[in-house]
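Missing here is one protein chain; the remaining ones are kept as they sit in the complex.
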Amino acid sequence: MIKSFIAVLRRDLLVAARRRSDWLNPLVFYVIVVTLFPLGIGPDGDLLRQIAPGVLWVAALLATLLAIEGLFRSDYDDGSLEQLVLSGQPLTVLVLAKVLAHWLITGLPLLLLSPLMAIILQLNLTSIPALLASLLLGTLTLSLIGAIGAALTVSLRRGGVLLALLILPLFIPVLIFGSSAVIAAEGGFAVEGQLSLLGALCLLAVAFAPLAIAASLRIIWE
Amino acid sequence: MNNLLLQVSDLALFRGERCLFSGLSFSLESGQVLQLHGENGSGKTSLIRALCTLLPIEQGEIAWRGNLLPAARDQYLSEMCYVGHSEAIKADLSPRENLAFTATLLNASDATVNSAVERVGLTGQNDLPCRHLSAGQRRRVALARLLISEATLWLLDEPLTALDGHGRKLVEQLIGEHANAGGAVIFTTHQPLTVNAIEILSLNLDALQSANDGSGGASP
Amino acid sequence: MGAKPVAGEQTVKEFFAMGGYAFYVWMSFGLTFVVMAAITLSTVLQRKQAIRLVKRKAQINSNSDSVSGQ
Partner (left out) sequence: MFQWFHRLASLKNFYRLAEIITPWLTVICAGLLAVGLYRGLVVAPTDYEQGESYRIIYVHVPSAWMSMFIYMVIAFCSAIYLIWKMKLADIVAQVSAPMGAAFTFLALSTGSLWGKPMWGTWWEWDARLTSELILLFLYIGYMALRNALDSPAAGAKAAAILALVGVVNIPIIHYSVEWWNTLHQPASITKFDTPSIHISMLIPLLLMALGFKLFYLVNMLSKTRSVILEREASTSWVRSRLQENKL
């Protein structure tokens, strides 16, 4: 089972390496969305600093949503999704591998890019560690929950808007704890509380999301 | 190992509210090759997808080696391979990478991968991304995947599509060898397909459609 | 519950004034009435539509029965 987990992981990373647009688009989207806010709200540093945590987190959340939509679509179109379901290997493990691969492709780069974005929004450098810690746990949870929506809407040609409608409400707790962690760091308060809650959400997602994803994948062909 | 492999009893398939066919019963023993007949929309593809558990069945039962399917699912999946319309290969990866992935998924050894690649005549283009291969060559990669799976039951949906003369002969040989080795094959095709020294059973879904009184059986 | 309803002495006009909050109170109750009426209407229409469908299907089946001479 572990071998097939690694096999799926390696295959997806290989495919992503060959198709640059898959992981580049969400990153560019993230950068553009963050730069829109100063243009929209004004260059005043204090105001930007105040809204920076929220903006960074909402932009990361939207970028994950944009990236996760096609998670199963390419496999669905070329028929390899059927082979995964019929491979006899536990589907939850294969699905976990696919989500982990997707996170490595889009979640991690998002994480590494966020300090740069924080600087653009005048965030204090001292709260960047909190931002990174919260995004680390947050993007993993977002990918897992987003994958449920991706599995539910994989057979739709234009599932994008529907995916947002289905999944954004479920993103809200992660957003609340994530951005409040950064706000607390800005204010010099302790961040452990928020991070532990984010960790709890992440574990909950790792435990339950694959079950929902596997169940959703099995009903596509009805 | 008694040779009764697949047993289908009183199977009915619906597409939405419309009943494609009902009362279908047949059994398949090792060494037998069964061809499904029926014009488009008679449910050939749906039957094959139902047999490979992709399509859930509301009415009727499928048994593998005597035990009913929902319970024996893992055993059945490990001994069955389905090749559908799409070849189930990633266009950005080369045939070697695709087949290596399938091998690890179905825990087959590298030796089987190499022998399969030779058997389907893909040695030349083994490292080109499949995107650059012709449809016929991609179909051969799917056939190689079939060999790698070492499955007892082959479920082939239009295996001859996009294949040239050599390709067709190759498929006929593969089916022949598989049946002689004790395997079983169920396939649908529009082009003629003859396997020497093996009598292909046929199951006509249209006959079932009109009869509909559940008497349809595999008539030689 | 013998207590005389407190609102008894109020004139009808005072009652509708709702202590100055007339707009908010009557808007809320009005909206509730509208939504519940809409739900009831959709139920009735759905029922009519279902009966119409059953009748149409019965006709189609009876035609096909008569056509095939049964």
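By letter and in written order, the chains are A, B and C; residue numbering begins at 1 in each of them.
Keep in mind that, in the parts below, a residue touches a chain if its C-beta (ideal position, glycine included) is under 8 Å from a C-beta of that chain, and two chains touch if they have at least 3 such contacts.
Note that this is a predicted model, so its numbers are computed, not measured.
When the missing chain is restored to the complex, the residue among A:13, A:31 or A:162 that touches it is A:162. For chain C, the residues in touch with the chain missing from this view are 5-7, 15, 18-21, 24-25, 27-29, 31-32, 35-36, 38-40, 42-43, 46-47, 49-51, 53-55, 57-58, 61. In the full complex, chain A contacts the hidden chain through residues 148, 152-153, 155-156, 159, 162, 165-166, 168-170, 172-173, 176-177, 180, 197, 201, 204, 208, 212, 215-216, 219-222.
Note that in this section only the chains that are shown with their structure count from here on.
For the pair chain A and chain C, the distance between mean C-alpha positions equals 44 Å.
Note on chain placement: the centre of chain A and the centre of chain B lie 38 Å apart, centres being C-alpha means.
The touching residues of chain B, counted against chain A in their complex, run 49, 52-56, 74, 77-78, 80, 82, 84-93, 97, 101-102, 104-107, 129, 145.
The part of chain A that touches chain B in the complex is made up of residues 3-4, 6-8, 10-11, 14-15, 18-19, 74, 77-80, 82-89, 221-222.
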